[in-house]
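Here the complex is missing a single protein chain, while all its other protein chains stay put.
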Amino acid sequence: MSEKNEFKWGMVVDTDRCTGCQACVIACQAENNVSLNTEDRFHQRRAIEWIRIERYWEGEYPNVKAKFLPVLCQHCENAPCEPVCPVFATYHNNEGLNVQVYNRCVGTRYCANNDPYQVRFFNFWEPQWPKTLENQLNPDVTVRTRGIMEKCTFCVQRISRKQRELKNEGRDLVDGELKPACVQTCPTDALVFGNLKDPKSKVAKMAKGSRHYRLLESLGTEPNVIYLKKVEENV
Amino acid sequence: MTTFIPKRSLLGLFSTADGAADAVEGLQDQDFDDKDFEIMSGTPYPEGAFGEKTTNHRLYVFPFIGAALGFAVAILLTTATQVSYPLVTGGKPILSIPPMAIITYEGTMLGAIIFTVLGIIFESRLPRPKLGLYDERITAGYVGILVTTTEDRFKTAKEILTKAGAEDIKEGEPD
Amino acid sequence: MSRVRQQELHSLLELPRPTSQEINDDILGPTVTIGPQFKTAVGGLGIIVALGVAGFILKAADGFDDRTNWGYYAAVFAFLFTTCQGALLVSITMRMAKTHWRRPLARVSELFAIVGFFNLLVFLPLLWTIPIADERQSIWFEWPWGAPRVMDALAMIFLVINGLALLWASSIPDLALYGKRYGGTRGAIARFLSTGWNGTPIQWKILKAGQGILGGLYWVFLIGVHFMLSSDFAMSMVPGWVDAIFPAFQALSGLQSAVATTMVALYLVRRFGRHDQYIYMEPFWALSKILLGLTLLWFYFWFAGFITFWYGRKPIEINVLQLLMIGPYRVAFYLAIFLTFVVPFLILMWNWVRRTPGGPTLASAVILVGTFMDKIRLYVGAYSFTDQELTDAFHHESAFVDEVLPATGPLIPSFFQTNWPDGSDILVIAGGLAMPFFIYLLATKFIPVISIWETKEGYLLSGVKTVLRRRYLVLAKPD
Partner (left out) sequence: MQERVHLTDKQINDDLLIGVETHPRWWFIAVGFLAIMVATAGGAFGYMINQGLGVTGLNRPVMWGFFITNFVFWVGISHAGVMISSILRLSQAEWRRPVTRAAEVLTIVALMTAMLFPLMHTGRPWRIMYWVFPYDFARGIWPNIRSPLVWDPSAIFTYLISASLFVFVALIPDLAVLRDRSTGPRKQIYGVLSLGWRGTPRQWRLQAIAGILLSALILPVFVSVHSIVSWDFGMTMAVSSWHSTIMAPYFVIGAVHSGVSAVVTVMILLRWAFKWEKYIRPEHLDGLGKLLVVVGTTWFYFFILEFLFGLYSQEAAEVSLRNLLIYQWPWNFMFFIFLATAFFIPIPMWLFRGVRRSVILMLLTSILVNIGMWLERFLIIVPGLTRKADFTFVWGTYRPSIIEIILVAASFAFVTLMILLFSKVFPLIPLFDQKEGKVLEATTRIGRRDVPSIVREE
């Protein structure tokens, strides 16, 4: 399937639509077996959120405005985190994903240092859930042990399941039928996921709009996550 | 092939380097070849100080061989590991020359150094399983002169050593 | 003493030991006589230097506004600065390290201080070609207007004064000798400069301490000037070129070419100055080992900068690499790396080559050509940007939030083009390269090209000792 290399997964984040509701964060935690971020872990600065909402305050009270910026792994084409790994635990696959191979990881944490977006997380502790929550773990996703790195995978388990489905049914992907958990959950459709190689897909069209930009463009990492600028109403 | 002539060894011990130098001079006067006697000292005297002929060595060949070997192995290893499982990382080419240069450099230097050390040991005619005729006073400041010669010249050698002031003379079989 | 060619004589051990009077005769003799060979050389070089001056006038007539016109001029200046003004370091360092083989080459390298003075004249017009705009990256941050121009000029002037003072301090005893022996204008000048030196112990002590202090200062100044020049005249002229190793790399390249310059000069003095009696082989051997080390370091410094940019892969870094390596200046770049590193390394790595006078000199000459190519690559490259492009690019990259950036296209447009030398450039290059030879030749007729007092001191402090059965050189180490 991937020989023809017909996929290049990408996401468009429309910051104009984002309300900062954090539903994507919760959905991601549930889908990907991310361990619970207790108060303790936040204080230790060791919380794990594969997607997070950055909040910027603008203006002086009473004219304060909040701006939200959902940040997840940018799946860069020239990902700085990849070449520094000594054991190939992270590399770029031919569908444009920056993948993390948990088995190979020895935990040098070098990738986290060379990650300009702060979207890589280290398991300082063994992940734990309250007894009641153990049954809700997603069977498709590995539970990561302590001592290794993890990060957003664009819900790679959903991608591969869908690809198997397509192969069995012998059909092409319909735009919009494949959604990572965060996209699925977003109430305002601020997150859009799809195949950037398909010029008719929604992501490809949105990515070409006039409002697009990418995070830290001057670093030349060429992310596959494209942001759309906020529209200023009072200008 | 010459017929085998039995030889005997003789070790003269000198408390001063001057005496040993006299002995070397005496031996050379009596047409003893440089191969017939060896000087042993616990102190590195400057080259040629005893008037001995300096020997040639081929030590400088070793680092080059080692460097070539190390270079080849390192190039092979870096190329093979990248090509055999081509994973793209960070948009860098599969055969990335600068990192290869770094590792190849280390490999080259490692090869050169290991071979140099082997060369030093080999060219010093070491390791030597048996010490042969030897005296422990040599490392405590004495200079020893080991003469290995045929029976007929044995006496001459002994005379020279005694005349030069050898404190002690040991006899033994050559190894 | 007969003047035999003593090619083979390697160290003081084998050399005959002349008396003090013989040393005076041998070294001072050629200083005062002017032969036909000398006249031809000076005349020919003088004409080329005059052509160079004409080239400069042609350029100046076009004004200083078009920076691209001055690229080669800047490269020539930078080359003379690295080679000739660095050359003094060889004698300074070796005197500090108390090496005994420095004696034949001490004055040879110090005489370059005079060339440095003329290089200052070459430098001053360049000040008008660098932008004073405060809105670009520079080491001067918030300093008032024109800081680079004023500070660079001051630093250069101090450096030249320091060099001349050092030359003067180290040649006082010889000048006194010269003044005593010869009359005429030159003798009178020498007498004046020697300020009544008569060599009392206290005078010697002060002289040596003075040389030490001036030498230390020269090191500091030279490194400082390298730092200022390389940031004001090269880095700050290329948008986004932030390369912390560059000043150090330039200083190192300066050391390498300083040794190379000294070696070439030493060879020429030995060959044409009829001084092979006093310039024995050991300086070549010892210097060539240092040169080999510096050559390796040259590549190391270059690689340290290169790999950081290559691995970082920021667009701005890729652009700088492209401009200097695979862009329009690639010919100069590959020549530079070939001639400053590959060829000299292949020559100098052989011990038997290093023990001849010709081998190291050849390597040195190659290094000098390579250094010149390197300067062309860096300075002509840097001089191909206009003021407007610099300020634009600076504001561009320092923007905090990247939202404002366009999503496509490189940050710096590739507006640089190949800039081949035109007529006036060629004149300037020829004149500039002939200048040090011209000045140096003239200078040898005023100051003995071999330090008489250091040579005598060398004979005093060395001797021959027999250990057991062989003769060895013995070196005395006072204090």
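Couple of notes before you dig in:
Per-chain numbering from 1; labels A, B and C assigned in written order.
Note that in this section a residue touches a chain if its C-beta (ideal position, glycine included) is under 8 Å from a C-beta of that chain, and two chains touch if they have at least 3 such contacts.
The structure presented is a predicted model; accordingly, all values stated were derived computationally and were not measured.
Here is the thing to keep in mind: the chain we left out touches A, B, C in the whole complex.
Within the full complex, the residue among B:I39, B:V147 or B:I160 touching the omitted chain is B:I39. Check B:D33, B:E47 or B:E151 against the missing chain and you find that the one touching it is B:E47. Summary of contacts with the chain left out: across C:F158, C:Y182 or C:Y311, the touching residue is C:Y311. Considering the complete assembly, subunit A touches the hidden chain via residues 44-47, 54, 69, 71, 80-81, 83-88, 104-110, 112-118, 121-126, 146-149, 215-216, 219.
Where subunit B meets the chain that is not shown, the touching residues are 38-47, 50, 52, 54-55, 57, 59-60, 63, 77-78, 81-82, 84-85, 87, 89-90, 92, 96, 99-100, 102-103, 105-107, 109-110, 112-114, 116-117, 120-121, 123-131, 134, 136, 138-141. Contact between subunit C and the absent chain runs through residues 10-11, 97, 137-139, 141, 223, 227, 231, 240, 242-248, 289, 296, 300-301, 304-305, 307-309, 311-314, 397-398, 400-401, 460-461, 463, 465, 467, 472-479.
We take it that only the chains that are shown with their structure count from here on.
If you draw each protein chain as a dot and join the dots that touch, every dot ends up joined to every other dot. At the centre of the protein atoms shown, by the Cα-centroid criterion, sits C. Mean C-alpha positions place subunit A and subunit C at a centre distance of 56 Å.
Subunit B and subunit C have CA centres that are 44 Å apart.
One inter-chain figure worth recording: subunit A and subunit B are separated by 65 Å, centre to centre, where each centre is the mean of the chain's CA atoms. Under the contact definition stated at the top, the residues of subunit B that touch 2 or more other chains are 90-91.
Multi-chain contact residues of subunit A, defined as those touching 2 or more other chains: 78, 80, 83.
Listing the residues of subunit A that touch subunit B in their complex gives 77-85, 88, 90-92, 94, 222. Put simply, subunit A touches subunit C in their complex at residues 78, 80, 83, 212-220, 229. Those residues of subunit C whose C-beta lies close enough to touch subunit B in the complex are 303, 306-307, 310-311, 313, 351, 467-470, 472.
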